[in-house]
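What follows is a single structure, and I will ask about it in a moment.
In this view, the complex is presented without one of its protein chains, the others remaining in place.
Note that the chains are named A, B and C in the order they appear, and that numbering of residues resets to 1 at the start of each chain.
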């Protein structure tokens, strides 16, 4: 597995809950935003795809929470990609900065719905051909 | 001003931030959800309106935060409505339950975009005719 | 596996994203809120536990997204529980109402930090003794 994309973030205070740490659901936001910026870096746009009848949707995900992020922490999300059948499998890990402490290990399986029907997406295959 | 609609809620823990109180942005969620349920009670549906080219959008809002809600608090949002020009003016107040302590006083001005253009919306006028 | 708790919800429009369906991160909110209400039904309180130095945290989760929820949908979350070592394993499924269509199958592993250290939590063990 080799990371092919990364994106830097800073925790926003409203993302922390009453335990004083980032609420778990926000890690899904971070990984989703990273995938969508990765799409953008390959000339694809989540919203425009939707308007063209192509919806990339999450089929399954798994997350291991290794250590929490806190108010003001800087962190980087890193992404690797492979394809299994119709599924684009994104391995997405989060590291706190600057100490590179592992925060999250996540795997997200994305599939394409074209006009509402599950099918292979030539557009994504072509843009991701160097990775899959 | 007379309340014409109310909706009961319970605070969800993920809505609280590291201060241990509901994060302010969630009060906008509560008042938005109340307006949309009020629409629904009058046979209107925010998502279907959008699909028909009618978008109800917030033009301005003001909020006075009187006392905070905390984890597990029950509360009620109450709504009054008047019309000023093209604007539907929703007065929306939140009270903690069961002690009826005032939490929030908000005023939200909604306007209609029909196919992207600001205009008076006969559909809303007709459904809200008892109030405006 | 036998469900031991359930909670009813309605989708709020702000939970839907530009694809017109509930954004995936909100399913984590739904399952978290369900677990915390389950705690409350057993005399426990997420916020009070935190104030006592006991933090229940998610160690890992997996989610299978079976079909999307949309604006205004009613749904029920159902919960089963078992214990594996130090982990409380919550199986949490979501069904759309009234047709009982499966929406989500999730497994969330919770562990206890007592004063910041991972350890077995006698309080939870005692309250959950009928299930684990």
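We adopt the following convention: contacts are C-beta pairs under 8 Å (C-beta built on N, C-alpha and C of every residue); 3 or more make two chains touch, one makes a residue touch a chain.
None of these values were measured; they are calculated from a predicted model.
Undergrad: Write down which of A:70, A:83, A:101 or A:127 is the residue touching the left-out chain.
TA: Considering all chains, including the one not shown, the answer is A:70.
Undergrad: Just checking the interface: what residues of subunit A touch the absent partner chain?
TA: 12-14, 16, 20, 29, 32-33, 36, 40, 45-47, 70-72
Undergrad: On subunit B, what residues meet the omitted chain?
TA: 18-19, 21, 23-26, 28-29, 32, 46-47, 50, 55, 57-65, 68
Undergrad: Over the whole complex, note the residues of subunit C touching the chain we left out.
TA: 13-14, 16-18, 20, 23, 25, 71
In the analysis below, only the chains that are shown with their structure count from here on.
Undergrad: Work through the pairs of chains, note which ones touch, and then classify the graph as line, ring, star, complete or other.
TA: Graph shape here is complete: every pair of chains touches.
Undergrad: Just curious, how far off is subunit C from subunit A if you go by their C-alpha centres, in Å?
TA: Their C-alpha centroids are separated by 22 Å.
Undergrad: Just how far, in Å, is the C-alpha centre of subunit B from the one of subunit A?
TA: Spacing between the chain centres: roughly 33 Å.
Undergrad: Counting only residues that touch at least two other chains, what does the list for subunit A look like?
TA: Touching at least two other chains: 18, 23, 25.
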